[in-house]
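One protein chain is absent from this view; the other protein chains keep their places.
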Amino acid sequence: MSKKLVSMTINGKKVEEAVEPRTLLIHFLRENLNLTGAHIGCETSHCGACTVDIDGKSVKSCTHLAVQCEGADILTVEGLAKNGVLSAVQEGFHQEHGLQCGFCTPGMLVRSYRLLQENPNPTEAEIRAGISGNLCRCTGYQNIVKAVQYAAKKLQETAQA
Amino acid sequence: MIPPEFDYHAPTTLSDAIALLDKLGDDAKILAGGHSLLPMMKLRFAEPAHLVDLNLIPQLRGIREEGGLIKIGAMTVENDILDSALLKEKASLLPKAVKWIADPQVRNRGTIGGDIAHGDPANDHPAIAMALDATFVLHGPNGERKVKAVDFFHGTYMTDMAANEIMTEIQFAPLASNTGCAYVKLKRKTGDWATAAAAVVLQMANGKVSMVRIGLTNVADTAIRATKAEELLLGKELNEETLREVVSAVAEACNPAEDLRGDVEYKTAMAGEMTKRALLDAASQIS
Partner (left out) sequence: MNAPLKDREAALMGMGDSRLRKEDARFIQGKGNYVDDIKLPNMVYMDIVRSPLAHARIKKINKEEALKIPGVLAVLTAEDLKPLKLHWMPTLAGDVAAVLADEKVHFQMQEVAVVLAETRYAAADGKEAVQVEYEELPVVINPFDALKDDAPILREDLIEKMEGAHGKRHHPNDIFTWEAGDAAAADAAFVNAEVVVKEDLLYPRVHPCPLETCGCVASFDPIRGDLTTYITSQAPHVVRTVVSMLSGIPESKVRIISPDIGGGFGNKVGIYPGYVCAIVSSIVLGRPVKWIEDRIENLSSTAFARDYHMTGELAATKDGKIQGLRVNVLADHGAFDACADPSKFPAGMFHICSGSYDIPAAHCTVRGVYTNKAPGGVAYRCSFRVTEAVYLIERMVDILAQKLNMDKSEIRKKNFIRKDQFPYKSAFGFEYDSGDYLTALDQVLDAVDYKGLRAEQAAKRADPNSKSLMGIGLVTFTEIVGAGPSKICDILGIGMFDSCEIRVDPTGSAIARMGTISQGQGHQTTYAQIIATELGIASDLIKVEEGDTDTAPYGLGTYGSRSTPVAGAAIAMAARKIHAKAKKIAASLLEVSENDLEWEVDRFKVRGNDDKFKTMKDISWAAYHQPPDGLEPGLEAVHYYDPPNFTFPFGIYLAVVDIDRATGETKVRRFYALDDCGTRINPMIIDGQIHGGLTEGFAVAMGQLLSFDAQGNIQGNSLMDYFLPTAVETPHWETDYTVTPSPHHPLGAKGVAESPHVGSIPTFTSAIVDAFAHTGVTHIDMPHTSFRIWKELKKHGLNLN
């Protein structure tokens, strides 16, 4: 099986590797690049633990091939903090106890980040619908909603500042 | 979890894509959004030797109004349909319905063409397309042809599209002003396929139905137009009696498969209930 050379930007860094066409993006991130933040929770594209941000859109990386990412700009949980400063969503999840076992958390964070970019002032219903592609077994989502609301408020305050 | 090996092709023009499909025949499958195909490959239910990725062909995406028709590129992703100002204004059935399809991430990749061409009776777009009286534009080695939505679906996973054809566009007339439309979908949870769903496009005149189209999702081996129900609605008021007749007609048209969502009796009753709710919702939009 001949490998294909693919290059993309991940968390601002250029990456170039040869991969089998069947290599799933989630495996490329976790195995080739050691970015183990995104997780695998199912094989039927339901759980969202693998969610990353591709060209400004939330995508389940388990249902995407690495070879489809030629030239793409990818953001993973490892790229949310800037210069050691946590992003608003990360701060929100910590402040509002929006995580317990942490397994769904990277996907939730990357999704929440994009959700607030798309909709900076979401209602509770919009937040719940916005994260409906991310499953959590530990928190019952209630504090995750509060975490996203915290982040929305923080981003608005920062924007006004 | 791991798909079998395959060769990957990413043509950048439609003619290249068609030529590839023609050459590779049954060994190839189209990769559109990938959220039907890749899960099947990961479970090794599908093992195509070649994938032809259509995502790099720009002419297959886009929503526009041209020549009196709304034209949606087959590779347009669901979220673009959800956010389209043009569709909200002229074919609001689509953005309303797409809200109920899958989840936010899947909607960034899933395409309207993929949803239709897969031929899965559980997918939502077929019934919606029927309610819009849409036409599908297909391109093959012998050129372009058009097939009406109502003629496109032959059975589960069986459509009118050949292995060397690509759906390029979905076309339909914009909805006239003062048309009501709704898509009501009963499901077990977000992201689930419909237990039953109804797409309705409705016009009234003097309190009576002057035009109606009803498309039903996942209550037969393909999406269906509930033509009998439509016929008996014409010229009638939407009162309890007519709605009861509609529900009966819908029940006759249905032939749902029993599964974990429900048995035949339940799904049939729900097809009727979803139709009723969609009609009432659509009617409430008409002044």
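Letters A and B mark the chains as written, and numbering starts fresh at 1 in each.
Everything that follows uses one rule, which is that a residue touches a chain if its C-beta (ideal position, glycine included) is under 8 Å from a C-beta of that chain, and two chains touch if they have at least 3 such contacts.
Keep in mind that what you see is a predicted model, and the values were worked out from it rather than measured.
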>> Can you list the shown chains that the omitted chain is in contact with?
In response: A, B
>> Using the touch definition from the top, which of A:K4, A:H27, A:K60 or A:R114 touches the missing chain?
In response: A:H27
> For the chain left off this view, which of A:V6, A:L25, A:L65 or A:I127 is in contact with it?
Replying inline: A:I127
>> For chain B, which positions touch the chain that isn't shown here?
In response: 1-2, 4-5, 43-44, 103, 186, 188-192, 195, 247, 260-263, 265-266, 269-270, 272-273
>> Applying the definition given at the start, please give the residues of chain A touching the unseen chain.
In response: 20, 22-23, 27, 30-31, 34-44, 46-47, 49, 76-78, 80-81, 86, 90, 93-95, 97, 99-106, 109, 127-129, 131-145
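Here is the rule we use: only the chains that are shown with their structure count from here on.
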> Approximately how many whole Å separate the CA-defined centres of chain A and chain B?
Replying inline: 29
> Which of the residues in chain A come into contact with chain B in the complex?
Replying inline: 1, 4, 20-22, 24, 40, 43-46, 48, 51, 57-60, 62-65, 67-68, 70, 111, 115, 129-133
>> Per the contact definition, I'd like the list of chain B residues that touch chain A in the complex.
In response: 1-8, 10, 34-35, 38-39, 42-43, 51, 53, 55, 79, 102-106, 108-109, 190-191
